[in-house]
Structure formats: structure tokens, C-alpha cells
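The structure follows.
Note that this complex is displayed minus one protein chain, with the remaining chains in position.
Chain IDs A, B and C follow the sequence of writing; residue 1 opens each chain.
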Amino acid sequence: MNGNRFGRLFQVTTYGESHGDAMGVTVSGCPAGLELDEDDVQAELDRRKPGQSMITTSRGEPDAVAINSGTQDGYTTGTPIGMVIENKDARSGKYEPYVTAPRPSHGDFTYSAKFGTRNWGGGGRSSARETVNWVAAGAVAKKVLEAEGVEVKAHVNQIGDVEAPPVTFEDMVEHAEENEVRCAHPETAEKMLEKIERYQEEGDSIGGSIYFETRGVPRGLGAPRFDSFPARLGQAMMAIPATTGFEFGLGREAREWTGKDRNEDWEFDEEGDPTPVGNKHGGIQGGITTGQPIFGEVTWHAPTSIPKAQTTVDWETGEEKDIQVVGRHDPVLPPRAVPVVEAMLYLTIVDFMLLGGRVNPDRMDGKAGEYDTDYHPRSPGNE
Amino acid sequence: MNGNRFGRLFQVTTYGESHGDAMGVTVSGCPAGLELDEDDVQAELDRRKPGQSMITTSRGEPDAVAINSGTQDGYTTGTPIGMVIENKDARSGKYEPYVTAPRPSHGDFTYSAKFGTRNWGGGGRSSARETVNWVAAGAVAKKVLEAEGVEVKAHVNQIGDVEAPPVTFEDMVEHAEENEVRCAHPETAEKMLEKIERYQEEGDSIGGSIYFETRGVPRGLGAPRFDSFPARLGQAMMAIPATTGFEFGLGREAREWTGKDRNEDWEFDEEGDPTPVGNKHGGIQGGITTGQPIFGEVTWHAPTSIPKAQTTVDWETGEEKDIQVVGRHDPVLPPRAVPVVEAMLYLTIVDFMLLGGRVNPDRMDGKAGEYDTDYHPRSPGNE
Amino acid sequence: MNGNRFGRLFQVTTYGESHGDAMGVTVSGCPAGLELDEDDVQAELDRRKPGQSMITTSRGEPDAVAINSGTQDGYTTGTPIGMVIENKDARSGKYEPYVTAPRPSHGDFTYSAKFGTRNWGGGGRSSARETVNWVAAGAVAKKVLEAEGVEVKAHVNQIGDVEAPPVTFEDMVEHAEENEVRCAHPETAEKMLEKIERYQEEGDSIGGSIYFETRGVPRGLGAPRFDSFPARLGQAMMAIPATTGFEFGLGREAREWTGKDRNEDWEFDEEGDPTPVGNKHGGIQGGITTGQPIFGEVTWHAPTSIPKAQTTVDWETGEEKDIQVVGRHDPVLPPRAVPVVEAMLYLTIVDFMLLGGRVNPDRMDGKAGEYDTDYHPRSPGNE
Partner (left out) sequence: MNGNRFGRLFQVTTYGESHGDAMGVTVSGCPAGLELDEDDVQAELDRRKPGQSMITTSRGEPDAVAINSGTQDGYTTGTPIGMVIENKDARSGKYEPYVTAPRPSHGDFTYSAKFGTRNWGGGGRSSARETVNWVAAGAVAKKVLEAEGVEVKAHVNQIGDVEAPPVTFEDMVEHAEENEVRCAHPETAEKMLEKIERYQEEGDSIGGSIYFETRGVPRGLGAPRFDSFPARLGQAMMAIPATTGFEFGLGREAREWTGKDRNEDWEFDEEGDPTPVGNKHGGIQGGITTGQPIFGEVTWHAPTSIPKAQTTVDWETGEEKDIQVVGRHDPVLPPRAVPVVEAMLYLTIVDFMLLGGRVNPDRMDGKAGEYDTDYHPRSPGNE
């Protein structure tokens, strides 16, 4: 009945249902002295927000975050950060016919089977609305990692059969946010948009995928055997609603490569450190980061909420019934999932960095506003 | 930097500072189908509330709880319960002189030493105000346990050198809430009150203790070796602010008892089950509950906030300075700690019961209001 | 520095290095009363054992398990099961040249970077030898799940570009163990074997994949949001050494499916329960099991230990050097990984079943040999 926590030292705890009063997330374990205010979090929430374009749900949520604790005069204090995002535009009425008749391929049946009840408005706790909490927590992690020189970027690399050619990290930084699809290859983005609109018109939806890449993740992260870097990142990505596959490095294609072709010799880098020639290993060897960029892909199935006529059964009446899911829904998931993938990467990385003692408190600003309460901040022997 | 979580399956996560915007607590792992509304929680919060009497702080907090998620039409859904209690009467001004000059025997210095900063208003995160979250979570646990026939009761059994004679469980139920001291022995309560008032007049404060006892805790709870029942209960009690000792059964006096005098023979009870003759073991043998009442004591030191003149040093200026803690403070802690002790008992017990599979979902009401989404609720093979 | 634990209630803890004295695994949380002896565990270890055929390493390990605790007269007692498997055929000598010169694409560099040292014999802690512990723990989980009617089966479905056609669960049960490749499609198995032998002769190695499927997993398992079933299974699979991808249901292909084509209507099954028409969802909806078979694929890259000449650098001498990994190695990983995948599935499933209160202690035999110490075993109110 649990499952509402993520992270071992950077601990995220969430609550909230799609049509409940509010979503909430507590971040415990954030280092003290980090400059942080609601605008930092809001900027990320706005990227995930519904109603951004014609290809997202029209639900009108401001997604305004309130930070209830854990900061003082704009700096974190090391104590838990409590955030609340109120739900403002919930309209549960149209879900009434399906209280005891599960929508096709949703979590309605499994939630009812698991708990013997469920919050049915808008999908309740099973709704992807939950990811607003993840993005809020990820925004805090991002701020910590920025101070450490870690960057993360993702873009939509495939929608249906429209696949983008490989792009650089710089392309992603520059172009991913320029279009509604969040594809860093502008021409492909246009084709994707056309495709999505066609499915939308047909009352259908379509699957897709996201490619992600990192910069600046230090070598040595990951705790084999069970908490290797790919194991924990895999958990993070497969927890995102509607994902069906996670790959890193050569991913699924690795099955067709020989050892000789995949293996990478070692050479010295400019600083005289051993470094692999190439990065087919995707930044991870032996379950631990090498310091090279980490990259991979995550796959989403098509949204299950579609206005086409489908069939369900009502366990109360024992009868078949037609169903047309009429709510306000996205015809495709990856465009709004880009900030979610980035958030889960930030959360996974910051947690490993804290576990490895690699977050340098001195890189936090350390001020606490007008009233500075510093006592021998992090002097040797004191930290 | 963590430490804001309690419980393994009944998972409590908290945030909040004494003078922050709000206190917050998330309860994850509460069984579905439990009847629960804000009044259930409020009733317990009101017992802990400041300003109840002349011997508590005059801070005017309504301590009104809002449940943001996890219930539907008055029943829990099995998903996390998010609660928020706004802080309404915070006045930080009088703490300004002590931002860099620690109050005697408070956590000011240690928080600053640990985090390199601290929220100083009203003691920030170190304030006993945090226990409002614990009582809110405990109120939920209490509801679960009521359905299982588990009862918990505590009363103040000593203030300074005024000690109450032994009282029965029924005495505690009947009399503990009748007086401001929460002592179940009325004559002793009066003496305690006199004593407290005298110290209060002198600008001083005084220590004390609480006796607790349970009814209906099933045998078999506790997970030795490291998570024995007394180990986890000890953690719970020693986490309460200002506690300095935890005992159960014969407690500290056990050191003077011989094995022959303390050992208890076995006999059969009315149902033909082996049962110990007597309960000097305090309901726990081998770290596991026997089914007998669990009882013990917890000690509090005197409140450290006193209006008497004391001396501190300012680490900013390097100078000594006088300090008189002028805030609004309790002259004694146990009276308001009674609901906190009970909450921690409920939280500890419910967690062990869930771990042992002993919470019977069928004893939860299982309804979900007007729209009942039940699917084969907890039928065998389905649960 | 941790990462040696798996499972929340069925808790597995491991130790051991490839060339250390022994491998060890502790299983805490196994229900009492399960019939279990060393033969049960040995049977699974023998499937994973080196030296089974020409396409596995020739290292001669008997992999004999000793159960040091947790059972009595052939039945579990509910207390931790400690198992030790001695290493008998470690020959570290040939690893000496590479102590400070990392083997290409192994974990040598990352382990040294993480810990500032490493056990280098045979890959030390980074070796896939660790999975002997997983298979031992999985054998215990399998016994628990057999009593619950849960079955798991895996086979090798691709080696290089040789891909097996879809097979049934029954095919896997019948044919997977018949050939050295553990492919349930005999003709494909032969082609795979040829391919592997060719790479082996060339001093090369090759990647591959495993398909898995379940029977009898009850609906309602999985703890969204962060501990959804695919999230925890993904973690389990991505923790297996050399995996680069995890998929379930339509997996990576889901990106090309429309909602209409993928969505599944509901119908009533023979018992009158709602059941999805089809299983493109792979047994999981909303992160929770539906009761349908769970299936998916895991990809392995080619073994990195190959006898071909490669180049490395020595961080001690600062010089480049040739490297030819001459140890005893597998030319392909999936054949010996089949029992590992099954073990991780068993461990993941049993953990969720315990969390959901779905392991019925009455299905355990409950006897404890000659001296039966049963006390009111698991009577209502007693459990």
C-alpha cells in the first residue's frame, strides 16, 4: 500500500489525486544553504503544465506551488521542504459512468482490485497528474546539481513511426523547447506534430519515446550490486506512468553487437586519467558511472484515454457497456513527459551523489538571508 | 540531514517549522476503507493544542487540519493521506537577539553546527511544534487500531518530586483528561498543579514523567533482533523532544530484582492458552508482545525556555550576553505530551501490526461513500 | 558504498568476490513452515553453475550451498536463512598484469574510481559470480511461490541476429532446459549454438536477450507510484550484470502503436470477473498486476572478456599496454542468465506478495520435523 517515496538520502514523499484538493511533495535531505524559491520550482512546473498547446489536455491548472517549509529568506535550511500545489480545475462529473466499469487499459480495475476501492475522479491517484510532484522535487534536485556542474537534457526522439535522427546535447538544449513536441530536430518535430494532429482528429492516440543525455555526472556513482546506476535509473524511468521500456547505451541493440565491436580500449585523457575510447557503454561500466555522458531511451505507450467507442463491463450491474472517454486528454505523452524524465534523472543522480558524499556543501551559497545563523559552516572536523 | 520519517509500512513523513507557513504530514500505508475525516484528527490535535490552560503557552494556534488527499466521501482509499496545519500565530521578533547567541540548553547551537544555518524563529524545526504532525498521524493510526480493539492510554505520573500512586487503566481513561495536568489521580493532580504554578511564578520550570499502558495489543508483535518491540518503542519515545529516559515493565528497578522474584510461571487462561502469571515483564518477552498489557514510563527534563536571567555567548560578536527567554512557553512538558506519547504508541503498534499482517481489512468499514467502487473487496485470493 | 540488499519484506543481503573465500547470502523475511533444504537451493545453483557445457567458462565450481540457519528439520522457522557457497577454483594469477590497467569495458576502472581500491582477482565484487547468491535466494522465493501457484519461466530468445519465433509458456517449460543455449525453440537453439561457437573460435563474444513470462501472479501487486510493479522489476533486471535494456508488454515497440490498436476492451471471464480482452498490456495496468501473465524481455551486451588483443593504459606506469583477457569466460551471457532472471522475478514477486499480505501462511506446510513446536499456528487473531 506504500510506494509513495523515492530516494534514499534525497527523500521525496508525495500525495495527491487528480481531482483531490491538492498535490503535495516533501523533500527531505536537501543540503542547507541552497538558494531556492518558488520561482525555481514554478519554472519547471510550467514546462509540464497542461494546456500549453493544442496537443495537450485543456485542463486549466495554474500549478502554482507554495513552499511551506525548509527555506528561509530564499535559502534552504537542511530541514524538509514541504510543497503544495492546489488542484483548481477538477471536473469529476464525466467519470461517474465508469465508477464500476473500468476504462480500457487504465488502472481503474487494478486500483480497485488492490485497494477494494479507489478515488475515481480523473483517475484519482493513478493519474499522471502525480508527476507534478516529481517535477517539483526534481526542480530542487536540479538546483543542487547545477552547483555541481551536472546537466541533464531530454527530447522526444520518436512519435509513432516518425523518428528523429541523432542530435547533440547542444541541439537538445537549444531546440527541444522551441516546439510543442519537444523534439530537438525541428523538421522532425513538424512531422511529429502533423502525425499527432492526425491521430487526434481520428479520436486516437499514439506512442513515442524520449532520448536523454547527461553532462558532468562524476565517475564512481552507482552502488552495485542491487543498486547499480542503471538499476536505480531503470526503476525511476519505469515508474513514470505509461512507460514500457528503458534502455541505456546501445540498449536493445546491444544484443546484436559482438564483444570486439562493443568493447572500448582505454587511453589517457588530457589530465592523464584513463578514459574509454568511445561511449558505447553509455557512461556506465560495472553498474557505476565512468564520467562519460549517460544516455538512453524510454518508451511510452499511447495514451489510453481516447474518444473512440470502446467496450467495458460493469461489475455492479454485470452488463457490458459502451465507453467513450470524453475527458480532456493528451493525444501523446512524451512531449509533456520531457520534464518528468529530466526530474527523475536529477532525483536519481542527486541521491547517488549524496550517498557518495559528492555534494560539496561549500558550493552551496551558504547564506541564509538577512539573519545569517551560520556557525562554523562546514569547517573540517565539523562536518 | 534526514530523519523526517517514521514507520516501515505505516509511513509518516513530516515537515514544518515553529514559525513557518504550515506544518505538514503525509501518512502512506493506511489501509483502505477506514472511516476518517478531519474531525477525527482535530479531536486529537485539540488535546495537544497550546493555550488550553494557564500552564501552557499562550500562543494562539487553532491547529486546524486540512486533509488534502487519501480519503473520499469520508473513507480512506489506501493512497497517501496528506495533511496540512497552518501556523497562524507566529511572532518571531523576540527571537532576533538570539540568532547567533544560542539559548541555554536548546537545540540552537546544535542545529547551526549541523546545518551551518537554522530557522531561528520559535526554534524553527527543533521546536516541539513538530509534534502536531505526530498527533495528526497518530489520530489516523488510532482509528485503524480501534477497529482491532487496541487501546492506549497515558497520564502524567510525576512532576518534580510529586509522584502519583499507581492507577488503573480505567482510572486513566476516566480521569486523565479531567484536569490541566492530565494526571489520573485527582488529588495528586492538584498537588502537581500547585507545584507547577509555583515554579511558573518563580520564572522557572520543572521536569516530569508519563506512565502509559495498552489494552488489546495482540501477542506476537515485534521483530527481534534489532526491531524488537521495545527497541522500536524506545526509538519512538526517545524521539519526543526533551525526553531523557524510557522504561518498560520493571524498568530501571529491574536491576534490583532477582530472577526468582521476577520470573513468572505459566498457567492456562480461560481459553486454554498459556499465559504468564503476572505481568512484571510489561507485556514483552524476548522482544515480542505476549498479549498482556504493555506499560512503561518516559521522563522529560524541565522546559529550557525560562524567563530567568541566564548567560550566553554571541559567536558573531564574540561577546558574552545576558539572555532571558521571553517567548510564550510551557512551564512543564508532560501535560501536553500525553497525546504525543499516545500517538507514538499508536504509530509503533499499527506499524508492527501491518508488518505482521494483523490488520484485518474486513474490520475496516470498506464503504467509499455515495460512489462505491468496491471490486471483490479483499476476497481470498484477491488480497 | 552500499547496494548489497534487495527486497523490502523478503530481504536479501549478499557478500562475496569472484576469488574470495566464499559467497554468502542472508534471506530475512521468509515465512515460517516452508519445507526447504539444501537440495532445493542446489537444484537452482546447478542450472547457473559454470562448466556446464562448451559455451560456458571452464571454471570448476561445485557451487555447493550450506544453509547455516533459519531452518529446522527441513522447515523454515521464520528467522533469517544464512547460506554460504565456498569458492573452490579461483586462480587470480592471470589478473596480475591488469591490477592498475583496466580491462576494456569491465568495471575495473569504475570500482577503483569509486572505492579508491578494488579486489582485482577475477573481477572481485564486480564479477557475475555474485549472481550465485541471487539464484540461491531466488530458490527460496520460488518455494514460497510454488505454494501460491505462481510460476516463472524464461528462455533465450535472441543471440546476435538469430531470433527465436514466439514460444508458449509450455514450450519454455518443456524445451528451455534441453539445450545448452536454453532456447525453447530447438531449431533456433541449434543456430544460436553455431553462431556462439563461431564467435568463440574467433576469440570474440556476442550479445543476446531473454524472454520471460509468468503464470499465476495475482492481480493487485505493485505499489505505485514509485514502486510500481514495472519499476521494481526494472530495477531487478537492470541490476543483473551486463544488461542494457528492460521491456515489458509491447516494450520498445509500443512507441509505434496507436491507442486504439493497443487498448483492450473489458469482458467477463468464466468466474464473472472483469478481464481484459488480450494481453498487450503485459499483465500490468497502472503499474499494478492485472492477474494476466506478465511478460517481457531483457537485453545483455556481449561479454567483455575476450581473448582478442585490445589496448589499455596503466595508471601506475602511465603507459599504454596490450591486453588479452585470458581467463575462463563465457562467450555469451543469456544461457547462464536464465536462472538469474527467474530468480530476480521470484524475488520481486514474493516481495510484493508479502507487502500485499498475499502469502498465505496456511499454504506453508507448517510442520517443524520431529519436534513440532507449533503454537496455535496462525489462528485468526493470532497472526
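Methods note: contacts are C-beta pairs under 8 Å (C-beta built on N, C-alpha and C of every residue); 3 or more make two chains touch, one makes a residue touch a chain.
No experiment lies behind these values; they were computed from the predicted model shown.
Colleague: Consider the whole complex, including the chain that is not shown, and state which of B:G107, B:G121 or B:G138 touches that chain.
Modeller: B:G107
Colleague: Sort through C:P62, C:P80 or C:P307 and give me the one touching the missing partner chain.
Modeller: Of these options, the touching residue for the absent chain is C:P80.
Colleague: Quick one: say which of B:F10, B:Y95 or B:F246 touches the chain that got left out.
Modeller: Going through B:F10, B:Y95 or B:F246 one by one, B:F246 is the residue touching the chain not shown.
Colleague: Even though one chain is hidden, which residues of subunit C still touch it in the full complex?
Modeller: 1-5, 9, 11, 13-17, 20-24, 26, 28-33, 66-70, 72, 75, 77-82, 84, 96, 99-100, 109, 112-120, 124-125, 315, 361, 366, 368, 371-378, 382-383
Colleague: Could you please point out the subunit B residues that touch the chain left off the display?
Modeller: Subunit B touches the missing chain through residues 1-6, 12, 14, 101-102, 104-111, 113-114, 125-126, 130, 158-161, 199, 203-209, 219-228, 230-239, 241, 243-252, 254-260, 262-268, 272-274, 276, 281-282, 284-291, 299-306, 308, 310-313, 315, 318, 320, 355-356.
Quick note on the criterion: only the chains that are shown with their structure count from here on.
Colleague: Which chain has its C-alpha centre farthest away from the C-alpha centre of subunit C?
Modeller: B
Colleague: Quick one: most central chain, C-alpha centroids?
Modeller: A
Colleague: Hey, how far is the Cα centre of subunit B from the one of subunit C, in Å?
Modeller: 44
Colleague: CA centre of subunit A versus CA centre of subunit C: separation in Å?
Modeller: Roughly 27 Å separates the two chain centres.
Colleague: Cα centroid separation between subunit A and subunit B, in whole Å?
Modeller: 37
Colleague: Could you check subunit B for residues that touch two or more other chains and list them?
Modeller: Subunit B, residues with two or more chain partners: 9, 375-376, 382.
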